[in-house]
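To start, the structure itself, in structure tokens.
All protein chains but one are shown at their positions in the complex.
This part shows chain A:
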Amino acid sequence: MTNEFVLEAITREFPESVISSSEPYGMLTVEVKKEDLKKIIHYLKDSSLEINFLTDICGIHYPEFPDREIGVVYHLHNMMTNFRIRLKIFMTRDDVEVDSLTELYAGANWMERETFDFFGIKFKGHPDLRPILNMEDLGYHPMLKEYRLEDGTRTDKNDSMFGR
């Protein structure tokens, strides 16, 4: 299984969905349309490509690009041939909803909860979308670059000693 082979398979099956592709450090990276992501991953898993392991889901936030401000990155792995692929989707702030992969990969459950917790990305169809690592009443999504990452309750620190 080579990058070209898999990319060709994806483009053949979903000609409308692929936005761009690259191979940073030799890893096939495909940006796809958000609506088609679940279909594509379903295809990667159940076709003869047998990409059967979901390694990672993580959010990204680019406040300087309003039309593609929030993204989700999916890493997938074929255990038999040791083939890896990375899928990216991007969306705007008013539409942070993605299809959940929990029906395809049980392991997506916690990863999606974490991504929701830190980036506020909603996963449609997730059985239990609550904060997982932060406390329940935190009230915001820390990795969105909109909130102070420092603790505002601190009283004993002199900012000038920390170069601020």
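Note that a contact is a pair of C-beta atoms (placed from the backbone, for glycine too) under 8 Å apart; a residue touches a chain by one contact, two chains touch by 3 or more; residues count from 1.
Following the convention adopted for this analysis, contacts and distances are computed from a predicted model.
Not shown: a single chain whose UniProt protein name, out of "NADH-quinone oxidoreductase subunit B", "Cytochrome c oxidase assembly protein", "Peptidase S24" or "Protocatechuate 4,5-dioxygenase beta chain", is "NADH-quinone oxidoreductase subunit B". Within the full complex, the residue among A:E64, A:D94 or A:D151 touching the omitted chain is A:D151. By the touch definition given at the top, chain A reaches the unshown chain through residues 133-135, 138, 142, 147-151, 153-157, 162.
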